[in-house]
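In this view, the complex is presented without one of its protein chains, the others remaining in place.
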Amino acid sequence: MSSSAAPSDASPPAGEPPGPNHLRRFLTIWIVASVIATPLVAIFLGPILPPGKASDVAAGQVTDFTVTLSLATPVLLLVVLYLIYAIVAFRQPSGAALEGPALRGHAGLQTFWIITSVVLILTLATYATFRLEQGYGAGSGSGPNPLTKPSGPRLPVQVIAQEWAFTYRYPTYGGVETTHLELPVNTEVELHVTSLDVIHSFWAYQLGVKADANPNQDNIAFVKPTKIETFEVHCAELCGIWHGAMFDHGHVVSGPAFARWIAEQQRFFAPVTKQLPKYSRTYLPEPLRRGE
Amino acid sequence: MTGTAGKLAAVLTAVAVVAALIALYITQWATAVPATVVATPTPGAIAAGPTSHLVLQTDAAVGPQESPSHPDWVGYLVLRGHQWVRSTIYQVPAHSLVHVTIYQFDSDTGLRNPFLAKVQGTSGGVELVDGKPLNHIEAEEASHTFVVPSLGVFAPLPGVPEEAKNQCEFGPCDPATMAHRTIELTFRTGKKGRYRWQCFVPCAAGTYFGFGGPMQTLGYMDGYIDVV
Amino acid sequence: MSTTTVSRTPERPARPLWRRLVGFNLLAAVVLGVGGYYFGWWIGHLVTNTKSFEYTEKVDENDVALLLAYVFGVVGFLIGMGFANYPVQRLLGRPPSLREKEGEGVSRYFGLCTDHKVVGIQYLCGIGLFFFIGGLNAMLIRTELLHPTPTFTGANQYISLVGMHGAMMMGMMTSGILGPFANYFVPIMIGARRMAFPRIEALTFWLLMAAGFILTSTIFFGGFPTGWTGYEPLNDQAVMGMDSYIIFFALVGVSMTLLGLNMMATIITMRAPGLTWSRLPIFVWATFSTSILMVLAAPMLIAVLLMAALDRTVDTTFFIAAGGGSSYLFENLFWFFGHPEVYILALPGFGVILELLPVFARKPLWGYRLAIAGMLGVTLLSFFVWQHHLFVSGINADLRPFYILSTEIISIPTGFIFLCFIGTLWRSRISFTVPMLFCLAWAFNFLLGGLSGVFLSDAPTDTTTHGSFFVMAHFHYTIMGGLIFAFFAAIYYWVPKMLGLNFNEKLGKVHFWLMFIAFNSTFLPLFALGMEGMPRRASFYEPKFHTLNVWVSVSAFVLGFSMLVFLFNTVYSFIFVRQKAAENPWHSKSIEWQVPTPVPVNNFEQIPVFDSDPYDYGTPVPVGAGVGGMGGPQISGAGG
Partner (left out) sequence: MGLQIPAVPAGVEIPPEPPDVGARALAVGARLLAGGTTFFFLSFLFAYFYLRSIDADHAWRPKHVNPSTGLGIAFIVCLVISIVLAVLAGRGMKARRAGWVRFAAGAVVFGLATVAIQCIEYTTQNFGPTNGAYASVFCAWTAFFLLATLGAMYWLETQVATEFRASRSPSEHGDIRDPDRLIAPGLDAAVFYWGYLGAIGVITYVVLYVI
């Protein structure tokens, strides 16, 4: 700046001293702010970010939220602080009609900006992809045959969406269907989400699971609950008049408790379990239309 | 427009017209819902016995008298006093037993999800179908259901057999003369609040999955249980 | 063309009233429109024998009839407007003409007028009308959400309101800036006297108006439950109100395609001598890149909506699994339009902001070519990101890494725009006029919108944010914070030239501060609500969200009130005070401010010749001043 401060400071009114070195000043402000703010965000905001640590994928999302937010903080500060700085430092003196310096660009700065943003973006994208393939995206619907499957035994549970309720079917327990969802803790669960009619979306918030329920499609999501607790189930895709009311609670329980519960369900629903269609990955029940 | 007064008058008139239009829009369309029907308190309520009573009927077509715009839509009617009205918003007391009698005039359609043929959440886990207690019905016999998911109440309603004499064509139907099934159930209301109830049988003729039209419109096959 | 006009000149005696009413004008258009509507309705019932009941001659649900009614209604309306005259003449072999006879008087503003300035003002008023209808629906939505269960509106009215608000804003506001301001100023900025296809220009406006009224008419047919995305198969299941949505969006699609086509043809062929591509005002570049998206993306919307209409009427099975169809098909085709659509909304905002900034910073636009690169880059990339709307849908899950990458790459060209913004403000002389305030607010809002987008483009975090209030807040920050703030900046900046009257600046500043604060206080909490697990479009929500929702609703009402302040300002300034605007109140160097106010019918006495871009503000600096000066090698802007 020294090279250009006094001479290139455009048309200073008579007697005004050469302007301060805005660049150095602003960069200092920004760097200091970022150095302070970014760790604070990572350390204090990170842990309280959604959706919590009730399952492996949920915990993974908390990490991703933290990383992305930390990376975004300096960018946010850059523009916001710059806006404030500009508003304070670069105002037109009242009554005056001064012109700024006729600057039309700066090759070096533009190149630098492009390279930096490319690097930042590629970092983010690579990180996201890496985490996705690591299985932290497994909580989101991954289609009928996901690329990455968790190893080891899995408890298959079918989520059947219809206007306007979710019901749950346990193929390994005689294909019993239940009104509520209960899962054993520390067990890898394989959710098969499908719909009998329109598009719904199965959202188990605390578990970090969201998978669209499409007609005639099997949409698989994996989750391993790690805490015994109650979680919320929402529909996250507009599906008609009671979309908002498609709300329920599910429970993560201990292994024995789950065994007791499922046995009770099998006994209670025995009469209708007989009537259910054979377990399959999708259902296209009649009637499609009534009276036509 | 000459003179400030003239301009003012014109602007105020315009504002008044717009305001009137908005008022019409809000009152006549946005907030237009069926009237709430209060369940009749049971005279001399016995301890733990039913404290209020709802009498409903389901019709294959609610008829021009109940719904001039959609006479052919399937729907529920409720008995208010001695008169059938088309409303699906029912008010019941909190933490109390509600006894529901449903005269079922529609023929069977069958459930898309047979699982819902199970009776749940009623006292004794059963419903009385023509006086006979059942804890489930045959899925393909279902004509409608009365379900309040948030209260855990699931009551499937078997349909009138095709071969039955003098079927009711459109509502309001007369239980005294016309072929019907009578379903009775009792359930306990929870804490105060507004709960949705709906039918789970694909009974909306001509719409995909039988879930369009009346199945997605308040006052036909969907409504609220207002627990106060 | 506009045969509706009335002579005010003494030579010609004014025609009798009946002569003015008969002929091609708004009255005839409305009459023919209504006639066409009932004709189509009748035909529809003729060709279909749907379920009918002996006790009522009227069949209550007949999609064929309603669709035909709308189509015939629109056709009748356009014929009444006089849009059929020229095509019929050509059919009979009358020679094509480049000339347009111009009418006189107020009637030009209520009919088919091929003066681009009249069309611009028509757009401003027409779009404004539907913008306020959409806003009213938003107010009703927020009123409903004051309570955790539906108590104010009915549950099905609620989702209809959500859909109407979304469709109205996404549909009508696509032309929010291109309609009024590009139509009015692009020909002037490029030194032309007219658009390339003036009749098509008028057509786009009246099509849009017809579309708006059709969408509003959905309330007479039960509304529609699908939101603005109109997902199948819910779309197929819905009542007749859905047909209003289909025809509405199809007409908007046609209007967009034609608008973009006209703009591109104009910019390519009608630039004045000396106005090279590197001298175009940046707003013209934004219009150009937006038009590319409009011409290429909108036809896919039309196509997919026609498929939906066929599914609803003649029972084709594009989207019905049991008939070999797939709901994924709709999601793919819709979002292939839908994502370019959001940039159709954002890009004109970029253009307005970068166009206004130099005027109020008294500096040249910094990084002119970088800005162009940014806009064209966004245009190109926006065709490759659509499946990021479907990360959790189970559609091609293995392609998610690609869409993560493409989506995050698109923020690079967007970053260019920000760099130009920063560079232009550098050591500038900001004067805080109302338009400038909106520009500065735009930077803040769009930044938050863009950064929140990163969480949605990252598949793992999208798992939680998708379909929640988070995404809702995100696109309100980009579209309302981006487009609408730029829209108001443009209004405060350009309307004095369009109408020759000044806004009251005090009221303008009140409007700005109310709007800016209320906007942020409305939508910032929605990020939190979404992260806490509140789904979109839900009229039931958990009590734990109640407090925040009340806060948001109250802020939303203040936001709505700020719009009323703007309305009051308009009425007060333009009807009561009527203070004449200066020819060039902002001391802009752009050409549209050099022509007299009001702009004469044929813009220029003789076509101007350009020798620079419109940004030669500021006092020259020695070339090669260090980074501190941010001068350096002149790599961009072919300055005069």
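Read from first to last, the chains carry the letters A, B and C; within each, the first residue is number 1.
Criterion: a contact is a pair of C-beta atoms (placed from the backbone, for glycine too) under 8 Å apart; a residue touches a chain by one contact, two chains touch by 3 or more.
All of these numbers come straight from a predicted model, not from anything done at the bench.
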Visible chains that the absent chain touches, using the contact criterion stated earlier: A, C
Residue of C:G44, C:P150 or C:G325 touching the missing chain in the full complex: C:G325
Hidden-chain contact residue, picked from the options C:A297, C:L365, C:L390 or C:L440: C:A297
Touch residues of chain C, complete complex, unshown partner: 7, 9, 11-12, 87, 90-96, 98-106, 108-109, 114-115, 121, 125, 192-194, 196-197, 257, 260-262, 264-266, 268-270, 295-300, 302-304, 306-307, 310-311, 314-318, 321-326, 328-329, 332-333, 336, 499-501, 570-571, 574-575, 578, 597-602
On chain A, residues whose C-beta touches the chain left out of the figure: 216, 284
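What we mean here is this: only the chains that are shown with their structure count from here on.
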Whole-Å separation of chain centres (CA-atom averages), chain A against chain B: 39
Intercentroid distance (Cα basis), chain C paired with chain A, Å: 29
Numbers and ranges of chain A residues touching at least 2 other chains: 197-198, 240-242, 245, 247, 288, 291
Set of chain C residues in contact with two or more other chains: 51, 150, 155-156, 225, 233, 237, 320, 540
Parts of chain B lying in touch with chain C, wherever the complex brings them together: 1, 4, 7-8, 11, 22, 25-26, 29-33, 61, 63-64, 69-73, 170, 193-194, 196, 205-209, 211-213, 216-218, 222, 224
Complex contact set, residues of chain A against chain C: 1-5, 7-11, 19, 21-24, 49-51, 57, 60-61, 64-65, 68, 72, 75-76, 79-80, 82-83, 86-87, 90-93, 96-110, 113-114, 117-118, 121, 124-125, 128-129, 131-133, 136-137, 139-144, 146-147, 193, 197-199, 201, 203, 205, 208-212, 214-220, 232, 234-245, 247, 284, 288, 291
Contacting residues of chain A [partner chain B, same complex]: 160, 162-165, 167, 177, 179, 196-198, 240-242, 245, 247-248, 268-269, 271-272, 275-277, 285-292
